[in-house]
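Single-structure report; data block below.
Of the protein chains in this complex, all but one are displayed in their positions.
We call the chains A and B, going by the order they appear; numbering starts again at 1 in every chain.
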Amino acid sequence: MLEFLEFDFMRKAIVALVVLSLGMAPVGCFLVLRRLSLAGEAMSHAAIPGIAVAYSIAGLSVLSMTLGGLIAGLSVALLSTVLARVTLLREDANMATLYLLALAGGIFLLSVRGTAVNLESFLFGNILGLRASTLILIGATTTVTLLVMALILRPLILQTVDPVFARSQSKHTWLISAVFMVLVVLNLIAGFRALGTLMAVGLMIVPATAARYWVDAVTPMLGLAFCFGAGSGLLGLALSYWLSNVPSGPSIVLVCGAVFVVSLLFGRNGLNVLARRA
Amino acid sequence: MRPLLLPLLALLLTTGSLSAADPIKATASFSILADIVERVGGDRVVVSSIVGPDSDAHTYSPTVGDARSVAKADIVFINGLGFEGWIGDLIAASGNDAPVITVTRDIEPLLIDGEADPHAWNDLTNGVAYAAAIKEGLSALDPDNAAVYAANQHAFAKEIDELLARVQPRFAALPQNQRSVVTAHDAFGYFEAQFGLRFLAPVGMNTDAEPSARGLAQLIRQIKAEDIGGLFVENITNPDLVAQIAEETGLDIGGRLYSDALSAQGGPATSYLAMMHHNIATLLSTLSRP
Partner (left out) sequence: MLQAKDLAVGYGAETVARALTFDVQAGEILAVIGHNGSGKSTLVKTILGIESPQAGALTWTGGTPPQPIGYLGQLTDFDRRFPMRVCDLVETGGWSKLGFFDAAGAGARLRAGEAIARVGLNDIATLPLHKLSAGQLQRALFARTMVQDAQVIILDEPFAAVDQNTEADLMDHVLGWVAEGRSVIMVLHNLSTVLHHCARTLLLGRGTGRFGPSRAVLNAGALVEMGYLAADQARWLTGSLSSVTGGGVTGDGVTGDGGADA
């Protein structure tokens, strides 16, 4: 059953999934709690002008394009946080507008430059083909994420559940939001490099939503999200090995989805609530 | 004589203007095809390509510029066999009723699991068939220059025959256990048939498909168990998977093959023949090593 461990690519994939889930679980949980779940989708599109500019400057260099995507994604994320602080609209509306602008700008740049190359494909990798550089990126991202989250957990919780109260206690709550958005983009870029776009966003958000249906406190939610994420990753990977012609990426996201459905049906805070009221 | 001079002059002028007529605007769906159209059409055609060099036609999304190019075309050439999934809508959207020539129409396609393999151009004799279809299309549109097209196509076919004559013996001379190679996706079925090689890949005929862990594991086991002559990356796909296979099996990457698109300017595969030449040379140099 476990003979797949003989393959280097399987071992790397397992390690990558566990380490990545460790960082993505807390980020994903707060992304869901702060009602920014679609931010992941937005980020992948927001990265395009960065990639376009990097391509113009340095050609088809994966490193420069990843960096370009990172900078563009971070700019959109930070700008939407700042705008949310300064104007009436909240983060989700600002981000949606900004990422659409970034997307349009990126496509414009690419068309003007006259290239038909599908540059986005260079931002996205595959779980079965992890390079050493990608593993390092994942390790570094998760380490930074865990350290920073440990530091900002309390203010982040307060700023999410009661933003006005948090603001009354400290003038610097916008900084917490900004730092959090940086973590989101870092984890998404690492996720894109390792897993490709669909999987990265799925692995970040779906385990978090599933966890919410079981627990009513933050720390247990973070832990459960990690278990769901890493577990789904491993099971999805294993299924892609045991069954014929099952692609790994979608397989993992489908297992995440199955966990979500089970949580929705049987979790304490899921549809159960309706049954008990009736 | 005098009264004939004026009409003669008029005739000369009109025929002169006919032969100095604007070249035909041809649009080809991808770079390799565009190059063959240029070979057959010569000075008489101006060719534009929708999917450019180093680009993947399987996953391409056409732009408004592409629709414009198709709309202005006098004739459109496509590969067919499911290679360009987006072309039907593009042509319909452009509202152009210019002739659309499917260059593989007279070719018997290879079938993999019931599905046609679109990469027919990787067999050089099919390259000749492509040129023939192009010649017919251009001649139907511009019969006055049919002879030019026929001559160009003939010259092209001759170059291909010469190339085949040179390389066939070298492939035939390869030992049996040096005939298997691994590439990024199943693009070389026709090449395989023509030269008696065996191509393996972790991804199927369409680059859009995602590899499965099982498929990759089976491929790696197969590579370790059998004699694989070489590992090759391709110009249009992400090299990560092949790199992983290289790491896991200990094989070196023998070079880069051009499968679905020409290379950009300055690269080794800026025309169909250059591309085939480069692929053949790369394969032979790796496989001929002891």
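Simple rule for what comes next: contacts are C-beta pairs under 8 Å (C-beta built on N, C-alpha and C of every residue); 3 or more make two chains touch, one makes a residue touch a chain.
Just so it is clear, the model here is predicted, and its values are computed rather than measured.
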Shown chains touched by the missing chain? A
Quick one: which of A:107, A:158, A:175 or A:227 touches the chain that's been left out? A:158
Where A:38, A:107 or A:215 are the choices, the one touching the absent chain is A:215
For chain A, which positions touch the chain that isn't shown here? 33, 151-152, 154-155, 157-158, 160-165, 167-171, 212, 215-218, 221, 269
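Note that only the chains that are shown with their structure count from here on.
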For chain A and chain B, let me know how many angstrom lie between their CA-based centres, rounded off. 39
Could you pull out which chain B residues touch chain A in their complex? 50-52, 54-56, 59-60, 63, 65, 202, 209-217, 220, 238, 240-244, 247-248
Touching chain B in the complex, chain A uses residues 4, 7-10, 13, 111, 115-118, 121-122, 125-126, 128-131, 237, 240-251
